[in-house]
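To start, the structure itself, in C-alpha cells.
The complex appears here minus one protein chain, its other protein chains still in place.
Up next, subunit A:
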Amino acid sequence: MPSLQKVKDLIQQIRACKTAALERDLVNKECAKIRDTLSLEHNDIRHINVAKLLYIFMLGYPAHFGQMECLKLISSNSFTDKKIGYLGSSLLLDERQDVHLLLTNSIKKEFNHSSQYVVGLALSTLGCILSAEMGRDLSTEVEKLFSHKHSYVRKKAALCAVRIVSKDGDLAENFKSSVKKLLSDRNHGVVLGGVALGTVICQKRPEFLEDLRHNVSHLVKLMRTLLQTTHAPDHDVQGVTDPFLQVNILTFLRTLGKGDETSTESMNDILAQVATNTDSGRNVGNAVLYETVKTIMEIQAEKGLRVLAINILGRFLLNSDKNIRYVALNTLLKSVHTADGPAIQRHRTTVLDCLKDPDISIRRRAVELCFALITKDNIETLLTEILALLETAPEELQMYVISNIFIPIERYAPSQEWHVNTVLDLIRTAGGFIRDDQVSSIIALFASQTEYHPVISAKLYKAVREDASLQPVVQVSVWCLGEFGETLTTQEPKIEETEIISTLNELMHSTLLNSMSKVFTFNSLMKLSVRLKQQSNIDLIKCILANYTNNMDAELQQRAVEYSTLFKQYDYLRANLLEEIPLKVTENEDGTGEETSLDVKNPKNVAPAKKPQEMDTLLGILGPSDPVPQPTAMNGVDTNNILLDILGTGPVLPTTQETPVNGNDLDSLLGMTTLVADTSTHIPSITAYEKNDICITFSFEKNPSNPGSFKIKMQAKNTTAFVEITEFLFQAAVPKGFEIKMDQPDSNIIPAQAQIEQLMTIMNPSKAPVKMLIRFSYVMNGTKTEDQAQVSNFPEELTN
C-alpha cells in the first residue's frame, strides 16, 4: 500500500527541490504513486490525488491521465469531490471528443441539482471548455436556467449563453428573445450577462440588430440610474457605481447605435452626461470615460459630442498615469484619419510632449500619431521634434521612424533646401536604418539638387569620416563623392584631392563594409579619375584598382578588371563613359513626387480636354435617324476586278504568323477591352463575310483624338460543329488615300465554335467612304481553302 500525503506536503517537497532534475524525479515518482492509488479506486481520497495532479500539471508536466478521474469526481455526491472534479476538467480537458461527450452528459444532469452552487460549478466549467458541439447540445438547457430562482445561477447561465453564441452564431435565435428579460433583472450580474449576450448576438448575427435596438431606451435608463446612484456600497468602486456594468452597457450601446440615426440620437444625451460627470481622478473613472469616448467616436454622434470626446483624450494625454496616456494615443491614432482630424490637431503640442515620455511604447505611439498629424503647415515643427527624438531613441524606434519618415518629407517639404538638410540630418542620426530602396531615392534627390552639391558633399564626407561602418550611409556618401566630390576641393574647409582618395581607399580596406558598398566605392573612385585634376591622383586610383584584379570577391574583381582595361586600352573613352549621370526622370518616391503622385491619383486629369471631341462623335453617331442596315456577305460580285484594282493601288499587309511578342500582345489586349466596351454602345458592327464554315465580323471604335482614324476588331468564327481550322491567315487591303495597320491575331487556330480576334487601325484622313478587300486562307481537314471578299457596308458613322 503506497503511503499517502496531503497536497500541501507535496507542494512543500517540490518547492524544497534544489535542482530541476531533482524536481523532475520527485514528480515522476509522485505521478507513479498517484496512478497506483487511483487504480485502487478509493473514492474518498481520489480528490486529493487529482488536486496533486493539478499542481503537477501547472508545473508543466503532463497530467492527462487524470481526465477520467475528474469525471468520476463529478459524479460523486460529495461537494468537495465535485469542486475538484470540475476544476480538474476545466484545466485538463483538451479537444478529445469522447471525454467531452461524457462531460456534456454529466453537466446536463447537474443543471437540475438542488444546490445552486453545484449548478454554478457546472456552468463555470462549461464557460471554460465549451466547444461548438457542447453548445449545440446544451443551449436549450442553458436557456431554461435563465428563469432559475437564484440570481447566482441566472448570471452564470447568461454568460454561458454568451460563449455558446460566440462559438456558433446559429444558436443566437434561441437566446435573442431572452435578452430583454435578463436586462430587467434586479441583480447586476444578470444584467451584465444580458448586456454581454446582446452584444455578442449583434456581432454574430447583424440581422438581429434591428430587433435588439428596442432595448436602447432601457439601457439608457439603466445607465442613468447608475450615474445617479450616489450610495451603493455593494457596487461602488472609488466613487463610480459599478464601472464593470457601465462599460459593458456602453459597448452594447456602441454596437446598437452604429449606423442607426434614431438610436444614436436617443443615446447622445446620456453619453454627454457620462462624459461630463465621471470623475477622471482614478483609473476606474477613466476606464468608463475611455469607453464613452470609443462609443462617441464610433456611432455617428453629434459634432459637439465628438469634440468633447477628443478633448477628453487630450486631457488623458496630460494624465500622470502612463496607461491612460497610452490608450489616449491609441484611440487618437484610430480617429486621426476621420473627420475628427482637425480637432486632434489642436492637441498636437501635447502629442509632441509624449515624444519625450520615458516609456518607449508611449513614444512609439506618439511617433505614429505625429506621422499621421503631419501636414504641409506643420511639417517643420513636427520634424524638428522627431529628429530630436531620433538622437536618443532606441534602435527599434529609430528603425520605425526611418522607414516611415521619407514619404511625408517628400510630400510636404516646404523648400528644397529644407528637404536636403532634413535628409542629411536623418543620415547623420539614424543612417544605419535606411533601406536599400531609400538609398536609391536619396541618391536621386541629392543628384537633382545641383546648387546644394557643395553642402551635400561636405556633410557626407564628414559623416563617412566619422563612422564608416553603416552601409547605407557609405553607399549614399561615396556615390555623391564620385559624382560631385570635386566640389570638396573648391570650398572651405578645403579638402585635398589626395585626402579624398585615401578616404575612399580606406573604405575599400574596411572589414565592416559589404561587397555592395565596396562596389559603390569602386565606381566612385573611377568617376573621380575624370573629375580630379592632378595626374598623380589618377595614377593612385589606377594602383588601387589594380590591387583588386585578383580579389576573392567576384563582383569586385570583375569591376577591377573592367576598369583597369578601361585605363589601359580605352583611355580615350574614359572621360565620356564617366560623365555625370543624367538626372533621373522621377517616377514616384523621388524629387518630383508631388506632380507624379497627382497623376497617379487622377489618371483622368487629361480627360476634360478631350471631352468636346467625345461629344462630337457621340452627336455624329446619334445624327442619322435610321440605323445602318447590316447586310451580310458581299462577296461574289465581280470581286476579282476590284481586288486587282485595289491591290494595284493600296498597300496590302499580310499578317505575320510568328509567336506574338509580349508587348504587342498586351497592346492588343488593352485595345480590345476598350473596343468591346465602346462599340457595344456607339457604332454598329457588321458581318463582313459568312460562308464556308467561317463568319467574319467587324466591330469598330473611333479614336476621339484623331477623327480620321478608327480601329476595327476582326472576329473570325469557326461555325462548324466539330472541325478545327488551322493556319488561318487574314489579309486586308484598302484603297489609295487610306492607311492600314494590322496587329497580330491572338491565334491562327480556331477550334470548332470558337473565334479569334485581330485588330486593325485604319487611317482615313480624307474621310472618304471606306472600302476594304479581305482575303484569307485556312486549312481544314487537311485541305487548304482560300477566299476573298469586298467589304463596303461600313457604317456611315465612321466617316462622319
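One rule holds for everything that comes next: a residue touches a chain if its C-beta (ideal position, glycine included) is under 8 Å from a C-beta of that chain, and two chains touch if they have at least 3 such contacts; residues count from 1.
As a convention for this text, contacts and distances are computed from a predicted model.
S.K.: Which of "Tectonic family member 3", "Anaphase-promoting complex subunit 2", "AP complex subunit sigma" or "Small ribosomal subunit protein uS9m" is the UniProt protein name of the chain not shown?
M.R.: The chain we cannot see is, by its UniProt record, "AP complex subunit sigma".
S.K.: Have a look at A:Leu71, A:Leu253, A:Ala287 or A:Ile379 and name the one touching the chain we're not showing.
M.R.: A:Ala287
S.K.: Which listed residue, A:Gly193, A:Gly431, A:Pro745 or A:Pro795, touches the chain dropped from view?
M.R.: Result: among the candidates, A:Gly193 touches the missing chain.
S.K.: Would you indicate which residue among A:Asn174, A:Ser361, A:Ser502 or A:Thr761 is in contact with the undisplayed chain?
M.R.: Once the missing chain is taken into account, the touching residue is A:Ser361.
S.K.: List every residue of subunit A that touches the chain not included in the displayed model.
M.R.: 3-5, 8, 11, 15, 42, 44-45, 47-48, 51, 54-55, 58-60, 78-81, 83-84, 87, 91, 94-95, 115, 117, 120, 123-124, 127-131, 152, 155-156, 159-160, 162-163, 166, 188-189, 192-193, 196, 234-235, 237, 242-245, 247-248, 251, 283-284, 286-287, 290-291, 294, 322-327, 358-362
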